[in-house]
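Read the structure below first, then the notes.
Complex shown without one protein chain; remaining protein chains in place.
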Amino acid sequence: MCECCNNHKNDIYLPQLATITKRRMLNGTELYLHLEMDSGKDLEYSPGQFVEVSVAGIGEGPISISSSPTQKGLELVIRNVGSLTRVIHKLEVGGKLGIRGPYGSTYPVEQAKGKDLVFICGGIGLVPQRSFIRYALDHRNDYGKIIVLIGTKCYTMRLFREEIALWQQRKDMTVMETIDEAHDCWDGNVGVVTTLIPKIESDLPSSLVMICGPPVMYKFVLMALAEAEVPEDRIYVNLERRMKCGVGKCGHCQINEKYVCQEGPVFRYSDLALVPEAI
Amino acid sequence: MSKPRVAIFDFACCEGCQLQIVNLEEEILDLINLVDVVEWREAMSEQSHDYDIAIIEGSITRPEDEKRVLLIRSRAKILIALGACAATGGVNKLKNNFDMKEVRQCVYGKDADLPHLDTYPTKAVDEIVEVDYKIHGCPIENSEFARVIRALLLGKRPMVPDYPVCVECKAKENVCRWEYGETCLGPIIRAGCGARCPTAGFRCFGCRGYVDNPNVEAAREVMAKYNLTEEDLKTRMVLFGSKQGPTL
Amino acid sequence: MSVLKFTREQFENFVSAMVKSGQSVMAPQAKNGRFAFGPLQSAADLRLDYDVTILPPKKYVLPQTQTLLEFEVGGAFRSVDSSQPMILLGVHPYDVAAISQMDELFSQDQYDKHYMDRRCKMTIVALDVVTPSENVFASSMGTATVRKGYDLLLTVLKDGSVLAEAATEKGQQLLKLAGSSTPASEADLSARKAIWESNEKNLDKHVLKCKPSYLPKLLDHSYEHAVWEEMARLCYSCGSCNQVCPTCYCFDVQDFVNWDLKTGRRQRCWDGCLLENFATVAGNHNFRKDRAARYRHRLYRKGKYVPGKIGGQIACVGCGRCITACTAKIANPVEVYNRLMEDTELG
Partner (left out) sequence: MSKNISINVHHITRVEGHGNIVVNVKNGTIEQCQWQVPEAPRFFEAMVRGRRFDDIQTIVSRICGICSISHSFAAIKAVEDALGLEITEQADKLRLLLHYSEIMQSHTLHVGYLVSPDLFGEKSVVPLVSKAPEIVKKIIKIHRVANQWSELLAGRITHPITVIPGGFSMIPSEQQLKDLKKQLEEIVPDLAAVCEAVLSVADKFPAFERETEYISLKQDNPPLYALFHGDITSTDCNGDGPVPVREWERVANEYVTPQSTAKWTRWHRDAFAVGALARFNNNAELLSPLAKKVADMFGLKKGNCNPFMNSVAQLAECAFVVENAIQTIDALLSKGLKQEKVKVSPRAGRGSGCVEAPRGILFHTYEFNKNGECVAANICIPTNQNHANIQKDFEKFVPEFMHLGEDGLRHGMEMLVRAYDPCISCSTHMLNVTFVK
């Protein structure tokens, strides 16, 4: 009578092993990893989703997928902030990580077709956005303009420098970068990322705007977008929260009633109207 | 890979925390497989100045001890304060409720001024040098000690609870001391002991020190709800009202 | 299904048979002047007249610590199954309701086999309340009696005899252990009905001034209410209210390694949204830093958030445990909800 015992379900907490195939420090604290699943099967994911990354014995944490499903393997960028991330930083090529997922919501890759895309990235916020940027570049004809704003605290912390340089050479996208504090080697924009918003050459209110950055950034960017009269249902925010299980059980990632691991991390801003804890 | 070198030192204390390490019994052999214990006066005769991890037990009550702590810090890569005396000052801080001269007089009478009986207000180790990790408790829980050491050896930040004793007390399914009309410091004291005292029928007297952000102000009003007075609480604050952290 | 009647002695024989059945039997017993569920060694220790247990029986469906995986450090993981056959004997209706809610939460969307495996091997024997506890308000929450969520339902009649009705196959199986009994008479059944009716009215040490189904709407308008700050001023952030609650199920996950530093296990353990660092992330950013925000979150989860996930059922079953457990005496959901009701009616 008890059906549940009969169908042997998978263990949602059981990670699959993946092997590090490439690794490179992007700056002093951020490590880039390219992984391949030991099963030989690529994960099926969409831009915006994340995986739960484990080192057995140390722990587990959510990490955004930075690669695009159009490429092979899985790319992650990991900031060294604590136990798990410190140990991951010590792993070499050939090292093993446990992977669960992908989990969470995705960027509106389908609805965005034909529209101009504006990405506003603060610091490590570029990492998940890059997944959609690359996806859009790989499906270039499906989308209108692609505009990427990148703000970084200081010159030395800039991520994906070569890739950004390549993007900047492309005629079919606009990339603007700024750093918070002036630096001798930097002759570009100085100031927080919001200072770039007025420079956007596109019809902002009809574009889709994707935001990801540190907690403090959202408020100011959203204010600027409100001024530019971007409707709230065209804004997507990518939010971080404490997260343990990644599958809607442990309760840590809740923003009011919303579980970031299920309804997020990518939220349409208009859906957050009754979610005061969000921003 | 050479094993990390560990040294254990003791200052003013009862050495009960070291005893807790001894009480790991067979597990000490596991520990010794992983590290070289190069100095541990209570248990062995060898001594060394070359170590990676220094474990300090006891609180600091004399200028010469303070010098020794500075020396240990300068030699150690990781410094661990072991037990309440080292981590918060422990029960020794009760002394700080009095004038030092009077304290010496009280204990040694007419001989109080002999130089070797000198003392100053008790300090925790982190009042003198930077402490990397604290293992709380009077005495420590040796399972926690084991967990912290293993975490360090794996390069992991050891988990030190920052939630109150009530969490563990409830998990043990104890009847709350407050329901018996007693005061208990559980709601503002750092957990990690498995709520030993309430579980054994005694109130929590705060040997692990306060949680990071204790709601001490609430205590006064809560006392009133139980028809108890502030006086009832005063001598019952952390480690019997010794001067460490917030008091009423 | 038919209702059986056991005399006191027949019932004790039934319980003894359960104890001897080889399954572990968890049942309410006296503990330091209060009650707690624990392994039953002898029928004599069972307390059918208990008022409420300090911890709810959730400790058996979602243990305080539960090993999920075993691993080789830096290597592969293996799923661990800690489930074993178990009889939960003497569960009050409000706790049955709470377990049903958790069943739903752990099986919906992503199926949690660690929870469900335990749950599936469990036989739940419900028991109508004999002695109301000092803070129970199940009457207000519609959980004073239950008609589903258990395998067998027991009702103690005034003369001490016990009625038993199986609701599932598992319940029937369990009844097979029983020795002699008689079919319940009409009079017995109406006596049982009278007990139900009485409990539905009388488990009312606190009275909610609205229907529970109104709570989500009430909370829609109460986010900025002064009550959160006022109450939380005395909150110790001790999480006792979370721990003792039959419907709180948040957990933390941690890895523990053995002395060989080569093997270990991943465990989950109870956590609580009232605890200071429940929502703290790397960089020490705490997304719910204020006591009041955490205090509010619990009452929103009970009254609005969780109901949104389980078809509107309110995630407070009125056991009153949090009211007793809170040393600051501020955790009473009814008190807060009624405050909000008054002010909403006024405004």
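In order of appearance the chains are A, B and C, and numbering begins at 1 in each one.
Throughout what follows, a residue touches a chain if its C-beta (ideal position, glycine included) is under 8 Å from a C-beta of that chain, and two chains touch if they have at least 3 such contacts.
Being a predicted model, the structure only gives us computed values, none of them experimental.
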Contact set of the excluded chain (shown chains only): B
Per the touch definition above, residue among B:A54, B:V69, B:C138 or B:L152 touching the missing chain: B:C138
Residues in subunit B touching the chain absent from view: 10-20, 22-23, 25-26, 29, 32, 37, 40-47, 58, 61-62, 65, 90-92, 94-95, 97-98, 102-104, 106-109, 111, 114, 116-117, 119, 138-139, 196-197, 199-202, 205, 235, 240-241
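By definition in this document, only the chains that are shown with their structure count from here on.
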Pair of chains joined by more contacts [C-beta pairs], A-C or B-C: A-C
Interchain centroid distance [CA atoms averaged], subunit A/subunit B, Å: 43
Averaged-CA centre spacing for the pair subunit C and subunit B, given as whole angstrom: 37
Shared interface positions of subunit C, touching two or more other chains: 73, 254, 257, 261
Multi-chain contact residues (two or more partners), subunit B: 151, 154
Subunit C contact footprint on subunit A (complex, rising order): 1-2, 4-5, 9-15, 17, 54-60, 79, 81-82, 85, 95-96, 98, 215, 240-242, 244-245, 247-252, 254-257, 262, 274, 276-277
Subunit B-touching residues of subunit C, taken from the complex the two chains share: 31-34, 36, 53-55, 64, 73, 233-240, 243-244, 254, 256-257, 259-261, 270, 272, 275-277, 291, 324-325, 327-329
Complex interface listing, subunit B residues touching subunit C: 27, 30-31, 33-34, 146-147, 150-151, 153-154, 159, 162-164, 166-167, 170-171, 173-176, 178-179, 184, 186-188, 211-215, 218, 221-222, 225
